[in-house]
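A single protein chain has been removed from this complex, and every other one stays in its place.
Chain IDs A and B follow the sequence of writing; residue 1 opens each chain.
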Amino acid sequence: MPDDTLGRPFGVPARREPVLPNGVLGMLIFVATEVMFFSGLISAFVIGKSNALGGWPPPGQPRLPVEETAFNTAALLASGVALYFANRAFKNGTPNTKRLLLLSIALGGFFVLFQGAEWVALIGEGLTLTSGQLGGFFYLLVGTHALHVVVGFIILLYTYRRLSRGDLDGFAFWPAQIFWYFVVGVWPILYWQVYL
Amino acid sequence: MAEAGTVETHGAHTHDAHHEQSFWSKYIFSTDHKMIAMQYMLTGMAMALIGGFMSYAFRMQLAFPGETVPGYGLVSQGEYNALVTNHGTIMIFWVAMPVLIAAFGNFLIPLMIGADDMVFPRINRLSFQIFLLSAIILIVSFFVPGGGFGGAWTAYPPLSSTAEYSLTPLGSTLWLVAVALEFVAFLLGGINFITTLMNARAPGMKMHDIPMVLWMIVIASILFMASVGPLIAGAVMLFMDQVVGTGFYDPGRGGDPILWQHLFWFFGHPEVYVVFLPAMGIVADIICTFSRKKLFNYKLILYTVFATAIISFFVWAHHQFVAGIDPRMANVFTITTLIISIPIAEMMFLYIATLYGGSIRLTTPMLWALAFIAEFLIGGITGIFLGASGSDIYFHDTYFVLAHFHYTFFPIAVIGFFAGITYWFPKMFGRMMNPILGKIHFWGTIVSFNCIFIPLFVLGIAGQHRRIYDYQNFPDLALAGLQDLRVFATAALLVMLAFQAIFLFNFVYSIFKGKPAGKNPWKSNTLEWTTESPPPHGNWPELPNCYRGPYEYSVPGREEDYWPQDVPPDTAAAE
Partner (left out) sequence: MRLLRVGVTVAMLAVVWGAELAYACPACASPLEENRQAFVDTTVFLTLVPLAMMGGFVWWLRRQTRQPH
């Protein structure tokens, strides 16, 4: 392209190709805000822990199920990996996409149900929102994350419906994936902070 | 979200551009960025009237304690707290934010970058609807049993978290919900702004061809997005403390009340720059147009804005110097707070350098822009005393602080708004505002503004604390001389509010009866002046291209002293 002395092309300027599609960029910005939201929650939890006079976890409170949740963490991570391979299959146009996406959704659903069962057990042991700092922060952090998992689950179901109707394109699939990777990626940090 | 970004930004805007719309789809459920900008602006102006009325009521109480306020009645102690709290909340979250970022951002971003609309028009509409809902909830909160929330706009717990202390069980919860919803609205708006500026620019518009006001609005949006998360986290916890009965902020149950301040000010101080930068950008565009000069060192201003944005993440703990924070933090934050005055001062100098040697035209918007620089300077300089953790111990929570931040927020929210509205009014409504009424309004507002707040500086140095219902019970503060200053400030406030009637008259009159403006009444360069006034749905019949930077004024060798961005270069001149 010929440039003039001012470094600008003659004639009609070329249309630029956006570096990122609108949906992807919008979702990335949204996820950045979510990262800050969870950073705020984790910071609050760190400060809450530091205030505990009798050490953390507070004595006399139910223990959190560390091993069971480790298993559940693995399930959620596997869901993220399945989605990654679903995307690879989608790009290559192989028919595996549907199966992998379904696997990812199923593992996400399993995570929520498992956590629900865990909550029922913990409430039975006397750990509630108002039972103390441990209960408050536990349900706040894990509950907020669970809410995000449910939202991501619905988004993935919607993606699956569009895929099975055959009108899924990358512009809808990428943002959904970004959100799910965020939900999957933030969980190990929460697990490390809250359970360990 | 994925399905909302349907409008392709360039070329394919014909699908709904030119058919007739019903009243509802045109004015109420519009996805047109100009209409959404109008909605934000009118809501913001209505809220400004409410906030101004509140300041009238509590200033009258301070000047004439215990007497009936005309038009309001007797101000009780609880009402006084609620009025002060909601005045602050409204002026920052429902006036400065919607008017400066949402209204000007929505109106200017697509027009200045040569796009037909925002990239996510439906998210944009949703953003305004949530915002409107939040405003309604806030207004409703004054009328619920117990009255409006009175724990100051910073809402420090335990006063805000425990109904036994605040005495407003419903009011404080509604206040919190309204603030949280408002943040969600701006979050959606911010996503739109950033994405639109990055992806929808006219062909040929490079990074350094973007008008400064857009850079500043978008950097402000980025700052907002990056800082609001922790506050929403804190607000969720405060909400649970209020409603569910958790004890996150209750020291009696192992909680930490300082934690809220930590999360609140992490957002709260960047928020100052969130509203400051758009006003600064509006001023940049206005002084270039009316001094017919290129913006002095565009790139340096841009880097200065980046520096301001980055440093603004390191200053927020200066609000907590007396809250019992770690002294190590107080030291670090004193230094960073003093450092942030450097980029701001640098911007001021660059603006003055832009003015230097220009052929200055003192139109109404230019007067407002110059007043912004002068008044904000006072706000900035008094901030130095508060940023130093030593002197802050004396000044903290006095009227000195109050006068200081009014000298920053008033130039931002009011002067910046008037500068912007008088400048872009011809583009918004297709008619000129009356310049004589505009100048009367300008001088009346500026003089009375200084008369309100200079006495308050003096009162603050005398030790007058904020948020006190009646000073007559404090022997040191009940002196006749001090009371005279309070009466003087209140009288000045009445004068200032009266002068706003002139603006409102001018605004409404000019919408219908003003002189037709034409496309480019100020002979300005940026792309919004190349379309009709007001711009049609879709903004341009054919979207423009961009060939040069936005501030090519008084270029040697050209007959006219301006060179619009969309005019193709003269090949002969270029060679």
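Here is the rule we go by: a contact is a pair of C-beta atoms (placed from the backbone, for glycine too) under 8 Å apart; a residue touches a chain by one contact, two chains touch by 3 or more.
None of these values were measured; they are calculated from a predicted model.
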**Study point:** Displayed partners of the chain not shown (whole complex)
**Key:** A, B
**Study point:** Candidates B:314, B:385 or B:509 - the one touching the absent chain
**Key:** B:314
Practice item. Out of B:326, B:532 or B:561, point to the residue that touches the absent chain in the complete complex. Key: B:326
Study note, to complete from the structure: Sole touch to the unshown chain from B:342, B:393, B:436 or B:478: residue B:393
Review point. Footprint of the hidden chain on subunit A, which residues?
Key: 19, 28, 32, 35-36, 39-40, 43, 46-47, 49-51, 53
Review point. Since one chain has been left out of the picture, which residues of subunit B touch it in the full complex?
Key: 222, 226-227, 230, 256, 258, 262, 266, 310, 313-314, 317, 322-332, 335, 393
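One rule holds in what follows: only the chains that are shown with their structure count from here on.
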Exercise for review: Provide the residue numbers of subunit A that touch subunit B in the complex, in ascending order.
Suggested key: 4-6, 8-16, 18-23, 25-27, 29-30, 32-41, 43-44, 47-48, 51-53, 58, 129-130, 132-133, 136-137, 140, 144, 171-172, 175-176
Point to revise | In the complex with subunit A, residue positions of subunit B that touch it | key: 1-3, 5, 9-10, 119-120, 123, 187, 190-192, 194-195, 198-199, 201, 203-204, 225-234, 236-237, 240, 244-248, 253-256, 259, 262-263, 266, 545-548, 568-569, 571, 574-575
